[in-house]
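Comments concern the structure below.
As you look at this complex, bear in mind that one protein chain is not there, while each of the others sits in place.
Labels for the chains are A, B and C, by order of writing; each one numbers its residues from 1.
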Amino acid sequence: MINTHPYIPNASSVTKEMLRVVGVRGLDDLFVDIPSFPFEIDELLPEPIGESGVKRIVEETLSKNKVYGTKCFAGGGPWFHFIPSAVRHIISRGEFLTSYTPYQAEVSQGILQAFFEFQSLICELYDMEVANASMYDLSTAVAESALLCARVTGRKKIIIPACLPWERKSVIANYTEPQGVLIEEAPYSKENGGVDLERLKEVIDDDVAGVYVENPSFLGMIDNGVKGIVEISHDSGALAVVGCDPLSLGVLKPPGELGADVAVGNGQPLGIAPAMGGNTLGIMACREDPGIVRQMPGRIVGMTKTADGRRRGYVLALSTREQHIRREKATSNICTNQALLAVAATIYLSMMGRTGLASISRKIIANTEYAKDRMRMDELIEPIFQGINFRDFAMTIKGADDVDGKIREKGMVGGRNLSEDFPEMKDGRLFAVTEVHTKKEIDELTSSIHEALGGA
Amino acid sequence: MINTHPYIPNASSVTKEMLRVVGVRGLDDLFVDIPSFPFEIDELLPEPIGESGVKRIVEETLSKNKVYGTKCFAGGGPWFHFIPSAVRHIISRGEFLTSYTPYQAEVSQGILQAFFEFQSLICELYDMEVANASMYDLSTAVAESALLCARVTGRKKIIIPACLPWERKSVIANYTEPQGVLIEEAPYSKENGGVDLERLKEVIDDDVAGVYVENPSFLGMIDNGVKGIVEISHDSGALAVVGCDPLSLGVLKPPGELGADVAVGNGQPLGIAPAMGGNTLGIMACREDPGIVRQMPGRIVGMTKTADGRRRGYVLALSTREQHIRREKATSNICTNQALLAVAATIYLSMMGRTGLASISRKIIANTEYAKDRMRMDELIEPIFQGINFRDFAMTIKGADDVDGKIREKGMVGGRNLSEDFPEMKDGRLFAVTEVHTKKEIDELTSSIHEALGGA
Amino acid sequence: MYRQALFEEPLIFELGKAGRVGILLNDENQVPIEQYEGAISKSMRREKLNLPEVSQVEVTRHFTKLSQMNWGVDLGPYPLGSCTMKYNPRLNEDLATREQVEQMHPRQSVESSQGSLELMFRLERALSSITGMDEFTLQPAAGAQGELTGCLIIRKYHRKRGDHRDEIIIPDSAHGTNPASAAMAGFKVVVVRTSEDGYIDLDMLKCAVSNKTAGLMMTNPNTLGIFENKACEIAEVVHRAGGLMYYDGANLQGIVGRARPGDLGFDIAHINLHKTFSTPHGGGGPGAGPVGVKEGLSGFLPVPMVEQKEGKYEFNWDRPDSIGKIREDYGSFPILVRAYAYLLSMGVEGLKLSSGIAVLNTNYFARKVSGIRGFSVPFGNAIRKHEVVISAADIMRETGVSAYDISKALLDKGLHAPTIYFPLIVKEALMFEFTDAELKENIDLYVEALEDISQRAYTDPSGVKAQPKNTSVGRLDEVRASHPRTMRLSYRMHSH
Partner (left out) sequence: MYRQALFEEPLIFELGKAGRVGILLNDENQVPIEQYEGAISKSMRREKLNLPEVSQVEVTRHFTKLSQMNWGVDLGPYPLGSCTMKYNPRLNEDLATREQVEQMHPRQSVESSQGSLELMFRLERALSSITGMDEFTLQPAAGAQGELTGCLIIRKYHRKRGDHRDEIIIPDSAHGTNPASAAMAGFKVVVVRTSEDGYIDLDMLKCAVSNKTAGLMMTNPNTLGIFENKACEIAEVVHRAGGLMYYDGANLQGIVGRARPGDLGFDIAHINLHKTFSTPHGGGGPGAGPVGVKEGLSGFLPVPMVEQKEGKYEFNWDRPDSIGKIREDYGSFPILVRAYAYLLSMGVEGLKLSSGIAVLNTNYFARKVSGIRGFSVPFGNAIRKHEVVISAADIMRETGVSAYDISKALLDKGLHAPTIYFPLIVKEALMFEFTDAELKENIDLYVEALEDISQRAYTDPSGVKAQPKNTSVGRLDEVRASHPRTMRLSYRMHSH
């Protein structure tokens, strides 16, 4: 039995005195009310391992990973975007890292202001008035938006683009199905991959609470039809939920300008590392419509004043929407969210600023279009859709499975296999290039694909 | 010509207004008093490179390094000791990292207290009363101690062990020679590598200002004779300067107890990474003898009170010793020192604490003795000296050059070549093992050496 | 004396000047951007973007200053009950931010991700073993999402049996996420009362169960910090009625290493890795809420699951009964790395020590605080586990000083307040949880502080109500922030 540990200060000479105050003889006496079921925990050593040993063990395990980093060109997210060093340094500061949800506003102004700035930056980016201080990820943001639409309109059907990955559809269904909210898919145009407006008009009816559309789409297509989709939705009394990549918004029209009622996004590109898909940040914002705002899920920080009216301050606002007050009638069950990553995004957006963000958007589009052009190979490699891409682009590659392997031999990871999500896209691969890729790196990718196909 | 940069905020819309206040038209007008010699800087690009590009370029260069880390067993320092993760996190905090020498004490209590704690921890460890807040490295600490001895005694000769690496001797000479202080070497015993007491007695005379001895010695030998050396020194009116590895002091008698007047050390083992030998920390401490204290070089922090006497505080003390006041009569020219690494050592020692430091010392001795025993091979591999070693140990290995290469093929770095410093130690190699090495890793080292020599 | 740092720091939008940049994107060997400038049609081009224009210097300073105006465990006690604010070891941060973690892509081959898979596999096994469950999914993003996952499993379990049960029973002391999650999974919530001695009212429970009962959600120790010693009986009642038992692991700290939900009759359990397993809260997240189930329910877990075959690890997607996905990809991987490192650092003995000292800290505090005028420890004398709920109802009645006021007065002493007004069943509740990471010295400071506040409440209540003074701002107008007329939820709403 051990009696000291670096993380447990009172396991020391003070234990005895404290036991005396409590009036028991040993720690075990504090657990006499627990029924005893003997058990063993085989997967752990009985004794603690010291810091140096734990480091070695975990590093040994992790060393079985191969790090491709920016040599991984798989599309569909997460992505390898540039992360300013200052982001990590700031979010590692103990005052942010080791803080809890700021229930005591007076000693938590720092992170409250950071959240307020996050909300504000998201609002500017998406052209909305209200944003929450994070959802788990894009999928749950879409799912919660669907529920919001249903609550606001009292209707029970949501239209989503057919062109979403299976995971996202599955998450949405897990949130909507228990509420009796039905999901219908809007077919995509075989030509440009966007939602087919005509067919949308056919599908939509009085039961539709909301229409969800992404721009750029999951397959990276910039969709000129979003405004039309929003109009069709509004015409039939549904809300429009628009999903946008935040980095695309340095150049593309924001959801607000397109008429969206709710905007969602995947915040990972904003200064957050891919980490096996484990660092997610769901963005959710809406118009300043009291009916919608009241139905928002998640934490929202508001600006206020000190009781004496003299100074500005920040507090958690509108908590009557939330589970800790409203319980089963809450707008959502979300409690712990992705706060620190929202702070990372805040630092990222502050540092990028107006010109930085616009440059990054432009750079990504240039790199993507360049990569797509370079990758083409008559009869062997073709874009699946016609149009302009942002970061992600879908290609049909003859004998794609073989090509995947050959690229891997060159130390790269090729495109995401689309045939799993979209059987009609046999040999389809979704690639992504970002602003971190040099021309040379893009050329290396494309030439190794060409080589694999026996080309130049 | 660029007109903006992330590190230069006023290169922006405010430049113009400021130029107007100054009354010039452009930045170049501020330099009209400089004679113009046209030049080019070919080694830099004209334009700045963005963060992402700099990262890639530097990482590409650094990737040409092979990281052996703890698979490097070269002795003589620096060493791969365990570094608690918290050390880096704390010294990376902007308030420490980006601060200057604490001239304004009232806003700098944090680092002043940390320096005071550094001094205090060093004093406890070395059994001294006064320590400064760091020297550049061990060599300069020894050199400055030699000068101190000369100033205190008014004498002009310093005895150092013959058994020091050439670099250290060279540094000492560079500091002492201009002052007319002569260095003499005390021969070492061929048996145990320690300073030969009898021969020391022969060398020492009335001109000797100080005697320097190391324990453990440069070759890792624990020297039972230190107390005797100190006595011999004192008997002839010289000061005794004792150099000790700080980690050995968890178990070994400290300089103070051995009678030293001045203690020095290499602080790198205290939570500081080897970094190509570029992260050095010189330790220097002394007895509470006003004559000696007044001759100490470097910054020293003192505890004081607020002017109103109510609270404790810390300030730079005894600055009349220093160059900024005393100029050419100063005790040293040192200004910028190794402050942040002293803070690292402070955190390290705090975290290790009484029991941790003792355990680490014991562990290192056990690992060293084990490694030495395992490495022996009749007629082929023998320790150069008899005795107990701390971390470093010198072995004669038949055909050492070949063995070095073979070890390297196994992904390890073998011992430091001693024949360069000590021609008499042909085929001599100085190894080091620390507390981070597992039995298995030590066994791997020894068996690959044995293998190289055709043994089991 | 304590004083929090104060900088009157403007919003990032109020900093900066035209033309300043925080980052340069210049690089060598670039695709020429100009060539693609026309690619986006005018109708899709954005015209204005109102982001700040700030230099990197300003950004770094801004957030450094903000951070100093924020409390964290790194500064002192953070005894929020039900939140288990432990020490967050920096080793775990270093490991979780290694390249082999951060630079991994979920679409790499499993061959090239064996390290990640092995770590997830080992963590999954360890969690199963610690909780007495048979299999865990690591996917849920937090405790609440774990609850939803669990409820969806309960739903699917019954559906699959053709049994359309639609009620979940939840004690009145439960955390708000429990009813909220149950409702999101389509269930009606049936509340059972806590009896006067602090346990679930077993009689009421017996009345509440029926053939509509899909399951019961509870945490044990409950939110009063009391171990429900009739846990097995409760499980029997629910099971007999055909329901499943869901364990909210938010309070696992109280028993970890000493009792296992799986042995106590629970079928499903989530664990908040950001509580008992010491991963940082980061101001509210990210966390992770793995969900474990007993064997019969394994098939319902989200896909994919990590499995081991002949020394290799792989993802198994082929689980036909699975509820599918609850989140894209595999879970909060960097959080999982931290939790795994923590478990190695503790070992079984360490976990036991952790719950032991956490419980000792609570009872030491409870003992000391119960003698202070105006404070009481409601719901009987049972030994508390990791947390204890104090009532300030007497002080409130006698002096007008509320739990809210007391929390603010604590802040002034450099002591973060406990959770207040939760659980709802305690009036003027102050819910303290010191965790295993807190020092006796600091617990004593709380006792002294509460003594002092109590005394001042009885002598100078308005003085207490005027606190805090030493925090970076004084008491804030919380109503203003949510009132439709004064509500400012973004800079845009503020500046319009």
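Note that in this section a contact is a pair of C-beta atoms (placed from the backbone, for glycine too) under 8 Å apart; a residue touches a chain by one contact, two chains touch by 3 or more.
Note that the structure is predicted; figures quoted are calculated from it, not measured.
K.L.:
For the chain omitted from this view, which of the shown chains does it touch?
P.N.:
When the entire complex is considered, the left-out chain reaches A, B, C.
K.L.:
Of B:C72, B:L182 or B:V203, which sits in contact with the chain we cannot see?
P.N.:
Candidates B:C72, B:L182 or B:V203; residue touching the omitted chain: B:C72.
K.L.:
Among B:R88, B:K201 or B:H234, which one touches the chain that has been omitted from the display?
P.N.:
Considering the complete complex, B:R88 is the one touching the chain left out.
K.L.:
Just one of B:V195, B:V242 or B:M352 touches the chain that is missing; which is it?
P.N.:
B:M352
K.L.:
Which listed residue (B:P161, B:G193, B:P274 or B:P383) would be found touching the missing chain in the intact complex?
P.N.:
Answer from the full complex: B:P274 touches the omitted chain.
K.L.:
Counting contacts across the full complex, list the positions on subunit A that touch the omitted chain.
P.N.:
That gives, for subunit A, the contact residues 3-9, 11-14, 45, 47-53, 56-57, 84-86, 88-89, 94-95.
K.L.:
List the subunit C residues touching the unshown chain?
P.N.:
These residues of subunit C touch the chain that is not shown: 1-8, 17, 24, 55-58, 60-61, 64-65, 68, 74-76, 87, 89-90, 345, 414, 437-440, 472.
Here is the rule we go by: only the chains that are shown with their structure count from here on.
K.L.:
By CA centroid distance, what chain is farthest from subunit A?
P.N.:
Following the centroid criterion, the farthest chain would be B.
K.L.:
What's the distance between the Cα centroids of subunit A and subunit C, rounded to whole Å?
P.N.:
20
K.L.:
If you average the Cα atoms of subunit B and of subunit C to get two centres, how far apart are those centres in Å?
P.N.:
Here the centre of subunit C sits 45 Å away from the centre of subunit B.
K.L.:
Between subunit A and subunit B, what is the gap in Å from one C-alpha centre to the other?
P.N.:
Chain centres of subunit A and subunit B, defined by C-alpha means, are spaced 47 Å apart.
K.L.:
Where does subunit A touch two or more other chains at once, residue-wise?
P.N.:
In subunit A, the residues touching two or more other chains are 51, 55, 82, 84, 89, 92-94, 351, 435, 438.
K.L.:
Can you pull out the residues of subunit C that are in contact with at least two other chains?
P.N.:
20-23, 25, 27-28, 53-54, 56, 60, 64, 89, 91, 93-94
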